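Note sheet for the following structure.
Note that one protein chain is taken out, while the other chains of the complex remain in position.
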Amino acid sequence: MSLLSVENVNKSFGGLKALDNVNLEIAAGTVHAIIGPNGAGKSTLLNCFVGRLEPDTGSVMFDGQSLLRIDPHEINQAGVSRVFQTPEIFGDLTLLENVMIPAFAKRDGAFTMNVWRGVALESDVRAKAMDMLADVGLSTKAQDIAGQLSRGDKRRLELAMCLVQEPKLLLLDEPTAGMARADTNNTIDLMKRIAARGVTMVVIEHDMHVVFSLAEKISVLAQGTVIAEGLPQDIKGDPRVQEAYLGGAHL
Amino acid sequence: MDAILLQVLNGLDKGGAYALIALGLTIIFGTLGVVNFAHGALFMLGAFCAVAVKSVLSLEKVTLDPTKTTAWGTPMEIRVPYIEAWFGDFGATVLDFSVPISIIIAIPVMLLIGVAMERGLIRFFYKRPHAEQILVTFGLAIVLQEIVKSQFGANPIPQPAPDLAKGMIDFGIMVGFDAGNIVYPAWRLIYFLFSIVIITAVFAFLQFTTFGMVVRAGMADRETVGLLGIDIDKRFTIVFGMAAVVAGLAGVMYTPILSPDYHMGMDFLVLSFVVVVVGGMGSLGGAVAAGFMLGILQSFASMNEVKTIIPGIDQIIIYLIAVIILLVRPRGLMGRKGVMEH
Partner (left out) sequence: MRNSSMSKNDLILLFCFSAAILAGPIILAPIGAGYPDLLQKFAIFGIFALGFNILFGLTGYLSFGHAAFLGAGSYTAVWTFKLLSMNPLPAILLATLMGGLFAALIGFICLRRSGIYFSILTLAFAQMSYNLAYSVLTPITNGETGLQLRQADPRILDAALGRDYGAVLPSSDFFGIDMTGYPGFYFCAVILIACFFFSMRIFRSPFGMMLRAVKSNQNRMNYTGLNTRPYALAAFIISGMYAGLAGGLLAVTDPLAGAERMQWTASGEVVLMTILGGSGTLLGPVIGAGAIKYFENIFSSFNEGILMKAFDFLPESLQHIMVSISSLFVGEGWHLTLGALFMLIVIFLPGGLMEGFNRLRTWLGNRTGGGDGGAVPDTAPAPSVGGD
């Protein structure tokens, strides 16, 4: 059964056609990678899922609900969380607060004016956030200010912020870009553990090592169209995919 | 028709002043990324350059005339400005033209003030948040106006226009209407023309010189220009000095229209900021267009016919327009995306 289904999505910027009739089915409980050369429209597609962009035509259905023409926060409340290419975190707040905020959002909804019950009393939210930080290996830095973290730590923090919401669908935009090999392997392990919990994931990734370690299904995007789709081993040998990567890249 | 034209004319001089101040504000913002709340104070300092020049020129030589006595029986004092005593009629003419002559003095003075401000204070705030820039320049504006107040007092000091330009011009005749329908103070027309000249000069400078090209490139994309290895710092200083001169000249020439006092800068600053925002932060054309537009609209709103329909409209028109424009066009008339949104 598919959790996210994308039908005939088109998006143009001026004369440039960024997405050209994209169709995509993301099955529940799978890790689905979207790969493709630069400028293929991968990030544009992801932006259409979270309400950052509105497709010109087509539909995006998530769990029986359309994701179009609703606000980003409503999409998140429906169960979609996203990790960005450049980590979007609360730079002035502590790591613990960074993770508690999404936990509150999950529990209390898009807006609550909870003034009388102090944060100090919310021990279960706090415990949950601490567990999550431990999960991504940041528990020793819980009281540090998030803006001072290294780029890799920021990514892990952002991941923790998404995971603490127990999303039905997790979107990751190049989660290992710019990471050293050791860090990348740690992230792969982490994502495997997340996948094992049954979280559906859509991953955009350039690093084929990451893609083939994780993905159960791969879609290849080139010039705004899905040119190939299938199991990792099928994609590896697909000549169209080789072609799209200018024939040179070794998959 | 006559009435409409008259109102348009009435708005032009004020619009010119708004446009000149807003032009400097927007150049500073576009290139340096600084929100300068002290820009109104520069306008005020310019106006007081004229006051200072006038008072120096009219320093008087006092002689006693023993042949005449006053009502109290003391010898009559004859007061003659030195400049008249030394140069005769030429001196008197110079004194009469003190406002335009002040321009010559105001250019180097304002340039110096601008450069000192940029080197001494503003440059430390390039990377600080906009809120802090606003606050520190706001503090500077208060300091500058209080200094002026302590030197020149709190009352407005009238500055006469040269005799030649004191009268009215029958503008109606010039454009083919009946005589006497559109009479307009000559100096205000001169101010409008002056502001057009300055605006044209600034645009020409930015358009046709290499320096101007770099500045425009900087306004379009600051980071890239920095990467080109151009010594952007020195240029920033000059840009700031230039903006100070423009604001200062706007102030010098405005003195015959509005007697300068120490807080005239603040009054104009608030309106000029509205002008900049309406035009679009960082947009030169926008600042000029919005300046004249708001000046003219304000003069229309002060017509009795309009005021009887919508009472109080003359008091709020500029702000009302600003609110509407900002809500309909978030980035102002000609603003660019992503400017000033954090």
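We just call them A and B in the order they show up, numbering each chain from 1.
Note that a contact is a pair of C-beta atoms (placed from the backbone, for glycine too) under 8 Å apart; a residue touches a chain by one contact, two chains touch by 3 or more.
Nothing here was measured: the structure is a model prediction, and the numbers come from that model.
Touching the missing chain, out of A:92, A:189 or A:243, is residue A:92.
Per the touch definition above, the residue from A:30, A:43 or A:76 contacting the chain not shown is A:76. Screening B:5, B:52, B:92 or B:134 against the full complex identifies B:134 as the residue touching the chain left out.
Residue in contact with the omitted chain (choice from B:52, B:80, B:147 or B:183): B:147. Counting over the whole complex, chain B has residues 35, 121, 124, 128, 130-132, 134-136, 138-143, 146-147, 149-150, 266, 270, 273-274, 277, 281, 311-312, 315-316, 319-320, 322-323, 326-327, 330, 340-342 touching the chain that is not drawn.
In the full complex, chain A contacts the hidden chain through residues 50, 71-74, 76-77, 81-82, 84, 88-94, 96-97, 100-102, 104-106, 108-122, 126, 142-143, 145, 161, 165.
Here, only the chains that are shown with their structure count from here on.
Separating the CA-averaged centres of chain A and chain B is a span of 53 Å.
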